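Moving on, here comes subunit A:
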Amino acid sequence: MPTHEHLRLILEYLWIIPLLPLLGSAVNGLLGAKWPNKFVTGVALGSTGLSFACALEAVREFFADGQASFRKEFFDWIIAGNFRAGFDLQLDQLTVVMVLVVTGVGFLIHIYATGYMAHEGGYYRFFSYLNLFMFFMLILVLAANFVLLFVGWEGVGLCSYLLIGFYFLKKSAADAGKKAFIVNRIGDFGFMLGMFLLFRAFGSLDFQTVFAKAATWQPDAMGQFGTLTIACLLLFMGATGKSAQLPLYVWLPDAMEGPTPVSALIHAATMVTAGVYVVARSHVLFTHAPTAMYVVAIVGCATAIFAATIGLVQPDIKKVLAYSTISQLGYMFLACGVGAFGAGIFHLMTHSFFKALLFLSAGSVIHAMGGEQDMWHMGGLASKIKVTFVCMFFGTIAITGFAPFAGFFSKDAILFAAYQSENSGKTLYGIGLLAAIFTSFYMFRLVWLTFGGEKRYDEHHVHVHESPGSMTVPLMIHALLSLVGGWFAAPALGNGPNYFADFLAPVFGNAEAPSSQTHSLELTLSIVAVLAAALGLIVAWRMYSGKVVRGTSTGLHKILYNKYYVDELYQATIVGPLVWLSRNIFWKVVDVGMIDGSVDGIAHGTEAVGDTVRHTQSGNVRSYAVWVIIGAIVILAIIFWPLWRPAFFVAMSGGVR
Partner candidate 1 sequence: MTAPLVIFFVLAALAVFGAVSLILQRHPIHSALSLIVVMVALAGLYLLMGAEFVAAVQIIVYGGAIMVLFIFVIMLLNAGLEERTNFSRLATYAGIPLALAVSGLIAAAIVRSGGHLPAPAPSGALTSTKTLSMLLFTEFVYPFELTSFLILVAILGAIVLAQREN
Partner candidate 2 sequence: MNEFLTHYAFLIVPIIKIAILVFLVLTVDAYLTWLERKVIAHIQARWGPYRVGPHGLLQPLADGVKFIFKEDPMPAGVDKIAYFLAPFLTLMLALTSLAVIPFGPQRFTIWGYETHVGIADVNISLLVLFAITALAVYGVALAGWASNSKYSLLGGLRSSAQMISYELALTLSVVGVLLIAGDFSLRGIVEQQAQSGKGLVSWNIFPQIIGFLCFFTAAIAETNRVPFDLPEAESELVAGFHTEYASMKFAMFFIAEYTSMITVSCLCTILFFGGWLSPFPVSWTFTQFLPSVLLIPFGLWVIFDGIRYETIFGRVLLPGVGIALLALGGALLAYPVVNGYIQGPFWFFAKVFVFLFVYIWMRGTLPRFRYDQLMSFGWKFLLPVSIANVVLTSVAILIWGRH
């Protein structure tokens, strides 16, 4: 649209971007039930598409303003004493990336969903939820203070709960939803504590003030647990919850119960990255808390390898992708942990591209297979569904990190940053590299099991067919993105500028400016990474190309197959005792005994009092007359007290005076 240079059309009204999805959600949620699907589709796509357009316009204006970080307080939300939580939105480089990712990928996935969900019940409900998720996600990324961010944070949690449990008649789905919600609660608990601590430390929760003050603080020493460290750890606890890191990752695999578009949008592209976003957003705090940074790095690294190992043996196509997501998120945290926030965000973006792509392709496959998710019942689909296959392959290459795909650049940047990190950087790098090998292995395993070899399914029941355009077009776009998505950083290899890093520099400061002497090292490391991916590819090819049979799982394989028995462990150590406590103490003792007891006690007490008092209501006029007289005596005494007091005192003082 032709707009004047410094005419900020959207920027001044930034709230439009989140508002549009909210309206779409409201309209669909309230009216959609009666509507034919195409209306609902129109509303959903229209709102998100418009939102995307507005975001683009906003970004354009942002650049027109010379990338000046924009911030505006629209209205006061909570004001209590010196505490202020306003509806404040801000737009800086980091936000730009996030907003574009959210709206763009979200829009594409909406389009995809219209095809994928076409024959599902509760069509309007699905899109209402999905738009609502868009709204909260945008709030989350646009928020200019922790409170508003937390609103988005909780909102996306809610939507993820609603969408995981979309098929709420299926018990497993409902349980998965609850699991996700509860596990997130634990993280959110830490997050809130972190917020409180920050408010106590800085007297505000506004990003500007908090970070400005924090910047002036003396950074904690390594191993020292100062206020900032603790606050950062608490925030990170929230992040682990939301972004499915150890030890709170358990909800994400189960979240695959939800429809595949949901898995793609929420549990791959956007929501799960919120944790990374928060850590990156509050990088000022983290840089002042090296201990926290170290913890973040370790957790991220551990999660990466841990999830990757589990992913090696999973039979369910979506489960594999889920664990791969977890491990990729681990990479991002690893990046943040070693101070390479830019790289983390970079990987976040590219990951959102190719992981969404992978999920959508998987969804397409499942669609084609008529709901079949077990890879052992697939195979030889490459010829049947070529588009999907190609896209899937693109995604696989991207994630495994072959140049020149997106994953190559981002993962390379992370590993390089890890290698450079002074505290136990080599170890982290090594583990990261191992995880990379595993990644490429299970990804290619997935590809070969699904598309390669001969078919292991029954022709007569399953009619494999290519998905409609509404699904394949987003696939292609994503495939393209996962190809080119990383080229911002391409020149860095040729000793050129890393555009992405430079773009984010105003936010993070030039944390990892590539210096010339490290440049050769970076090049070698990237080559090593590619070799590692190739290794994984070769092993997968040896094992899964050609005829494969499902072997009986034993030993290590069995442990991996059962995900290290983590769920069982939690069940035994936490859930079981908790349930027992709730049932036997909180319910039977506290609730029934104390709460109900007190309430009933009040009722019984009232009844008893009334029972005794009612006898004054004898209905006998003479008794009433006596009561009237008593009242009269009291009133007279009150009125005439001043009149008699002197006499009274005289009497008290023995009549003297």
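How were these picked? Simply put, all candidates are chains of the complex that A comes from, given by their letters.
Definition applied: a residue touches a chain if its C-beta (ideal position, glycine included) is under 8 Å from a C-beta of that chain, and two chains touch if they have at least 3 such contacts; residues count from 1.
Owing to the predicted nature of the structure, the values given are computational and were not obtained by experimental measurement.
Q: Mark the candidate that touches any copy of subunit A in this complex, from 1 or 2.
A: 1
Q: Help me check something: in the complex, which residues belonging to subunit A touch candidate 1?
A: For this pair, the touching residues of subunit A are 618, 620, 622-623, 625-626, 629-630, 632-633, 636-637, 639-640, 643-644.
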